[in-house]
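Only one protein chain is missing from this complex, and each of the others stays in its spot.
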Amino acid sequence: MALLEMRGIRKRFGGVEALRGVDLALEAGEIHALVGENGAGKSTLMKVLSGALQPDAGEVELDGRPLRPRNVAEAQRAGVVMVYQELNLVPELTVAENLALGHLPVVVRYGRLYEAARALLGKMALELPPDAKVSSLGAGAQQLVAVARAFAQRAKVMVFDEPTATLSAGEVDQLFGLIRRLRTEGVAVAYISHRLEEIFELADRVTVLRDGERVATTGVGELTPARVVALMVGREVRAYQRPAHPAGEVLGTFEVQAPRLAPLSLALRRGEIVGLAGVVGSGRSEALEAMFGLRGRALWRGEPIGRPIDALRRRVFLVPADRKAQGLVLELAARENVVLSILPTLERLGVVVRARERRVVEEWFQRLSVRPPDPERLARTFSGGNQQKLVLAKGLATAPEVLLLEEPTRGVDVATRYEVYALLDDLARGGLGLVVSSSDTEELCGLCDRVLVFRGGRVVAELTAPLRREEVVARVTGAVA
Amino acid sequence: KDAIGLSVSTLNNPFFVTLRDGAKAAAAKAGVDLVVLDAQDKVDKQVADIEDLVQRKVKVVLVNPTDAAAVVPAIERANAAKIPVITVDRAASGGKVAYHIASDNVAGGKLAADFLCKLLGGKGNVVELEGIPGSSAARDRGKGFNDELKARCKGVTVVARQTANFDRGQGLSVMENVLQAQRAIDAVFAHNDEMALGAVQAIQASGRPIKVVGFDATDDAVKAVNACKMAATVAQQPAEMGRLAVEKAAALLKGTAPAKTEFIPVALKLVSNASCK
Amino acid sequence: MSPARLREWLSRYGILLAFVVLAAALSILSPSFLEPSNLLNVLRQISVNALLAFGMTTVIVGGGIDLSVGSVLAFSGALAAGAAMAGWAPALAMIAALVLGAGMGLVNGFFVAGARIAPFIATLGGLTIFRGATLVYTDGRPITGLPDAFGVLGNGAFGGVPVPVWVMLGFLALTHFLLRYTGLGRNVYAVGGNEEAARLSGLPIVKVKLFTYAYAGLASALGALVLTGRLNSAQPTAGSGFELDAIAAVVVGGTSLSGGRGSVLGTFVGAAIIGVLNNGMNLLNVSAFYQQIVKGGVILGALLIDRLVATRKE
Partner (left out) sequence: MSPARLREWLSRYGILLAFVVLAAALSILSPSFLEPSNLLNVLRQISVNALLAFGMTTVIVGGGIDLSVGSVLAFSGALAAGAAMAGWAPALAMIAALVLGAGMGLVNGFFVAGARIAPFIATLGGLTIFRGATLVYTDGRPITGLPDAFGVLGNGAFGGVPVPVWVMLGFLALTHFLLRYTGLGRNVYAVGGNEEAARLSGLPIVKVKLFTYAYAGLASALGALVLTGRLNSAQPTAGSGFELDAIAAVVVGGTSLSGGRGSVLGTFVGAAIIGVLNNGMNLLNVSAFYQQIVKGGVILGALLIDRLVATRKE
């Protein structure tokens, strides 16, 4: 008999049926991976378990007793703890306070609180100052605090929803060590990730979800990565490799100066896709953002870029990493987002000419095959991958010569990801120069003509096609200097 | 039953609550409905209130204006609807008004000036706390007081003149300010008792010996005079004003009174306490 | 219609529904309520608040708030009156007041967009400063004896409809057009909805914000002209507390205080609800002291029902 049984879980959001009767069993002392495309229902299923969402139907049993948590606190008391996909810390409180959040005593004695935090962090071999505000930590460290908070609670079931998205390779190793220790302590671990290699490194069993239904649960030994992908998308998919193509003439040169960054010069050719690789904090994001005028200073073809508007005037566009926070105005229609950067060209006497607008929007919806093809829907109601296409459409509508992309497929599922790759290839063939910053080495190798590897704020290597993942990883992690 | 309307500048001042009560009693006796609206001292609300009274087709509109000029368009609207208007306690600066029922505020200001002049022995520094600028009550009391001092009491000078809008809280804070700024003050004339009582509060906290004269003779002020916390107050008869206004309105309704512009003064007297020193 | 749009439409409809129910109840309770003359009366009475609320909608959609509208109204009204008394042609005095009102809005905008002080506190500063300036300029006394042109703006009629109502409807149309059909208006929504995304899209954030505050200043000055006309005088205390009424109209009309969403048509309905409520209570002879309780209660009740409807639909 399993430690935890979920049976027939259903959940509907308005018109979207996120879960259509899903069963899941977790054994004590196993690491159980949940995989599936974006929107398959992984997070929703786990949120039902953790008390963050109420199911429409179905039941959950823990230790043979029914579990119906009405909120997170009840689930925690029953022994279910979850680390959420979206970072959920209070930035203005200290590390120690965040660790104890929800369990703070009536009167807080800071001496004891810090002591307890230090002990906990020490046990987990994490070097984080208990009295630092969380807002002062980097993204990776913050994620580790969220993980540590979950560990602080005596749980029978622990859920991790894409915990490694913001972690560096070293931090990932640390996390895996901790999760393996949970297994030996008899905790049931559910682990969600889009990175298949992690699944094969860590998990004992794998459950695949597709469109709100369970399509398989198997021991990891009986699977191959290709088989998992096939189960996820319902057909076979091979790793992406950009087709061969000729190199174009030089478009121009970026001269970048930014704090914490050694001066950098990057000559970009038409049709070329340049990758920026490096761990979190290595400087690759800084470099990319400087080229768009978000920080530091950059020259493009000798002309200064100090603000995004300068970059746009010089036909340089950035697709930012966080499409919800930086890319889209979620409460506006898709149509309005797509034309946001080119409004002046659509106006006559200050009035937006609807016909011109419609033409632009229809063209890009078609070329990027945005789904659903309804430009009047609010941007908020599109899935992650399609939101990414909306951001791309907004950029492409400006007719850029240079496209800068930061984590272009973060949180985007495999099938959609390949669509995005094909699109980028298409754009490059059309004469654009692309710079892609990514923490996904498979992506960089499949997509780029060359890759600049960043470490400690400087470029330590330039690798050219054919690119091998092992080499990129070795350079990024510093295994090879 | 016929209805008459009463638009009051504010019911946050006991003076007007008493006026309203007088009017209500008279209305009950005369067998008419009385619709009372409170403008909360907002000129724009008073205009809207009177418009609504006209809309409701009351037979007479009684107005206690917040501001003499601002109320004129509303009065004209009533005039256009052929509804007679009676102003109470404060005058309007235009429009057709059948009766104006109020104290003779110029005379009241004089009364206060004469009293203070005698009290100070013809010499000293006075602070004047003014009522809402633009209300006839404030204008007339100020005029009566200052003209009288200039004419008959040259030794008494007004060293500070500030508005506290007929409000006790503002009387306190304005007086606190004045006390900080002025070293030598012998007396205060406030255009009403609310401000006077606020000033008394500030003066007591400062511990300085300053005489205060108010206006209205509200219960609180009379108590203060009896306790020698205030030197005097000029007694108005708000209940009487309310009663007279409704009676005039009822007469207009019955057609027993002519609708001509007429000022009906309501008697004033000074309330003081000879046993204080 | 997509489900999201339907929901949006329904939630706007929710307030319209509340309005219809309220109006129906009043017309049953008081026979004079539905008379055309009374409806025009209500429209005239809400005109000043509606004008301020249209400006306020623009600021709030753009992610800000403007507490200074009442003081800007008082100051620009006093300046118009002062200029007219100094012998300026009335039309010129009025235009000058509109320009100066917009200028005061720009000052607010500078503190918010340029100096990046939180809008609430920056415009609270504006509230104090412009009120003080009004008192200094008028010496705390009303300015009276204005030329007739002012009276026409406040109390005149054209084609049977009061001039203030024409002004209000005209400004409603202008604001709606601006927000909905121009690039600038789109930018206001984008900046209020997601400032960071707007910045990365190359929008001129500072200019857009300056515009919203200047527009609110213009609206306040327009309100000042109507009010000065209605009161036949410029009052130094005019407009105090109007900011809260204007914000109430905006929020009751369905515009979100967090920016990026809302419409000036909703604001018009919001202002109408408040106006109808005030008018109805006067017609029904609700005692003055109880009026405030009823008003607060009805508004909260309407929002509560709106909330319940919206939540059920989620």
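Per-chain residue numbering starts at 1, and chain names A, B and C are given in the order in which the chains are listed.
Here is the rule we go by: a contact is a pair of C-beta atoms (placed from the backbone, for glycine too) under 8 Å apart; a residue touches a chain by one contact, two chains touch by 3 or more.
All of these numbers come straight from a predicted model, not from anything done at the bench.
Within the full complex, the chain left out of the display is in contact with A, B, C.
The chain omitted from view is touched by exactly one of C:Phe158, C:Phe177 or C:Phe289, namely C:Phe289.
Of the candidate positions B:Lys57, B:Lys223 or B:Lys269, contact with the hidden chain is made by B:Lys223.
Among B:Ala28, B:Ala151, B:Ala181 or B:Ala267, only B:Ala181 touches the chain left out of the display.
Interface residues of chain A facing the missing partner chain: 50-52, 71-73, 75-76, 82, 84, 86, 88-93, 97, 101-102, 104-110, 129, 132-133, 135-136, 149. Mapped onto chain C, the interface with the missing chain covers residues 67, 111, 115-118, 120-122, 124-129, 131-133, 135-136, 139-140, 244, 247-248, 251-252, 256-257, 288-297, 299-300, 303-304, 307. In the full complex, chain B touches the hidden chain at residues 11-14, 16-17, 162, 167-169, 172, 174, 176-177, 180-181, 197-198, 201, 204-205, 219-220, 223.
Following the convention adopted for this analysis, only the chains that are shown with their structure count from here on.
Contact topology of the protein chains: linear, an open path with no closing contact. When every chain is reduced to the mean of its C-alpha atoms, the one closest to the centre of the whole protein set is C.
Each chain's centre was taken as the mean of its CA atoms, and the one lying most distant from chain C is A.
Once the centre of each chain is set as its mean CA position, chain A and chain C turn out to be 43 Å apart.
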